[in-house]
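Every protein chain of the complex appears in place save one, which is left out.
Presenting subunit A:
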Amino acid sequence: MSIRISQIDKRYGRTRALEPIDLDIHDGELIGLLGPSGSGKTTLLRIVAGLEQADGGSIHFGDRDVTRVHVRDRRIGFVFQHYALFRHMTVFDNVAFGLTAMPRARRPSSGEIRGRVMQLLEMVRLQDFAQRFPAQLSGGQQQRVSLARALALQPDVLLLDEPFGALDAKVRQELRRWLRHLHEELHFTSLFVTHDQEEALELSDRVVVMSNGRVEQIATPDTLYRQPANQFVFEFLGDVNRLEGDVEDEVLTCGDARVAVPGVENGRQELLLRPHEIWLGEQPDARAHLPVSVTAVVPVGAEVRLELEADWLGEPWLATIGHAEFERLDVKRGKRLFAQPSRLHRFDTPRPQTLAPLATS
């Protein structure tokens, strides 16, 4: 079922938790709400669930206006960060709770409930744990029970509040993949909150980036990464290096460092670049003279991560280079090298700009 959020806003006393927000979610879409803590993402999720009331605006599930509908009648499934399982009930009873809570007239027979619960437990691969209590399960298993419980009533919409936030990295990875598969199989419309960029980019069909109660950008993971709408999105979605200096005649100078910045007007400018957008060489170039020294080397994974420092840099840069390159340059701690930016990003212009200083010559 599609979700239409229009002009939803929320205040807590004097602080504004949400600016009026519009968001359309298509049927069967998996949407990630991504933002730092305090960005209003959880508030928005809880308003969609009906656990909190918006000050204004409306929410529709399909054609149904649910703005004033009580949470218990919204037909949502909600998964909490800390599972919120009923600890005095067995796994079976937890999953069956929504079905047994129905008014007698609509409640399925106990045989049907049994069948349905076992089917759900099989889906989350916990059929052997039906008679256990929540405290006897691991965190990942508890969250799977919580998901089965939320899906038991076949909700129109599944809402997840930082579902993997309390789990360790390996389990988180596994559950993510598993949720993705489950979504592909069942095609429920789903909205989940996370502060983990990787999680949002991996799981979502589209990501909603939020900060300070505002939507910064709504886009597919790919677009979000390649064409960030503004500096906040750019910085939030990965490591960022900063280059600040005075530009004169399309050359940026900062201490003894300088780099060609074609098309940039004169004055003080701030440019950003990602770690993989730095090339390293033994010699400076006509277009770039950026002397740096290597202060840390992490040769783990597909790429080597280097920390670079220089007196013209406010904070150290992070660069990633290939292992072949790493060996060719014979990089060690303390080694002096010259950096060359393959790309530079600007966000202080009306539209974000990307420069490629090495391509133009």
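By definition in this document, contacts are C-beta pairs under 8 Å (C-beta built on N, C-alpha and C of every residue); 3 or more make two chains touch, one makes a residue touch a chain; residues count from 1.
Following the convention adopted for this analysis, contacts and distances are computed from a predicted model.
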{"item": "\"cytochrome-c oxidase\", \"RagB/SusD family nutrient uptake outer membrane protein\", \"Sulfate transport system permease protein CysT\" or \"Pyruvate dehydrogenase E1 component subunit alpha\" - which is the UniProt name of the missing chain", "value": "\"Sulfate transport system permease protein CysT\""}
{"item": "Of A:11, A:64 or A:88, the one touching the omitted chain in the full complex", "value": "A:88"}
{"item": "Candidate in contact with the missing chain, chosen from A:80, A:178 or A:338", "value": "A:80"}
{"item": "Sole contact to the chain not displayed, among A:102, A:186 or A:356", "value": "A:102"}
{"item": "Touch with the omitted chain, as defined above, among A:150, A:237 or A:337", "value": "A:150"}
{"item": "Residue numbers in subunit A that touch the chain omitted from display", "value": "49, 51, 71-73, 76-78, 80, 82, 84-89, 97-98, 101-103, 133, 135-136, 149-150, 152-153"}
